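The structure that follows is given in the form of structure tokens.
Missing here: one protein chain of the complex. Every other protein chain is in place.
Here is chain A:
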Amino acid sequence: MVMEVDLTENVPSIELTEAESELYDRQIRLWGLESQKRLRTAKILISGLNGLGAEITKNIILSGVSLVKLHDDKLVTEEDFSSQFLVPRESLTTNRAQASLERARDLNPMVDISADTEPLKNKTSEFFGQFDVVVVNGQSNEELLRIDTICREKGVKFYASDVWGTFGFFFAGLQTHRYVEDEIKYKLISKPKEKPKYETVSKPVQHEVEYPAYSSWLNFNINAAGYQRKLKRNGPGIVLLRILQKFRIIHKRDPSYKTREQDLTKLQVIRDELISSPTATDLNEQVLGMLFAQISPAVAIVGGVVAQEVIKVITKVEAPHRNLFIFDPNTCAGYVETIGVN
């Protein structure tokens, strides 16, 4: 849906201080002053302070939002040190959100940052309703479905994301989202007999797009006949996501480096149950062997992507990807599947 654009619609009536203008100068030159003002009032929840959570947190805090709540009831483990740079070594076995606070605050003293350590399942709709965007890492499908549903009721934008080893994904639950995008066109400016000369013209256009619920992904049939061609073209990422989420459901945990060999076997069993297509051979041991803990560069990529999406959502500039993102570490391709949209 395309409509008339009011670029200043709902822009908070605040002025940035000189210090803010200077600090955010290089990004204001990219997304403009209005976007920076929108960021300035945004409140974000990041649940799950694993390596991915830390990367998303870093990028969001640097962008200059108003408030970031770090939420986690888990403790820092040795595994976190392979990508969670917000927790110091000496914080082992303390709460991960608490342990991340100090370094998170150092990233940008202008942002209000606090920690919450209560289990996620105890959190009700009032809690989620305080935020503009909620990002949840490392949760079960059941819990993601519950939070997505709450967010839909409350009109809060929702992201689910995960990284296993070097493989990652996000799901965007944005309900109805309005944004502005520049459309760029060429205009012929030369006269008929002259050599053709063009001028670019860019015009902001507003769009309104529907983002389906998380249930659309849970109900999505990866074995559907009509989907196989696409699967072949994009690679087996979406199948791998299914396998890993299934592993989490069955074993109530993720594959562990401590039981690497046994877990590789378990992954293969789930793979063979879930799919019969030739894709199974693409998900060989080499691919499955890179799914343990969270590896820093991959987490940086997925964390960068998720944070950029959150920024797009807050600033209402540019189209957020709809709606399932896959990072394929084998090729380094990052692509988007549209799930649940006819």
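Criterion: contacts are C-beta pairs under 8 Å (C-beta built on N, C-alpha and C of every residue); 3 or more make two chains touch, one makes a residue touch a chain; residues count from 1.
One rule holds in what follows: contacts and distances are computed from a predicted model.
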Hidden chain of the complex, named as in its UniProt record, picked from "Protein farnesyltransferase subunit beta", "Exosome complex exonuclease RRP46 homolog", "dolichyl-diphosphooligosaccharide--protein glycotransferase" or "SUMO-activating enzyme subunit": "SUMO-activating enzyme subunit"
Hidden partner chain, touching residue among A:Phe131, A:Tyr214 or A:Phe292: A:Phe292
Among A:Glu9, A:Glu118 or A:Asp182, residue touching the chain not depicted: A:Asp182
Where the missing chain touches chain A, by residue: 18, 21-27, 29-33, 51, 55, 58-59, 62-64, 78-79, 81-83, 85, 88-89, 106-109, 165-166, 182, 184-186, 188, 190, 195-198, 200, 202, 204, 233-234, 256-258, 260, 286, 289-290, 292-293, 295-301, 303-305, 307-308, 311, 318-319, 321, 327, 329-338
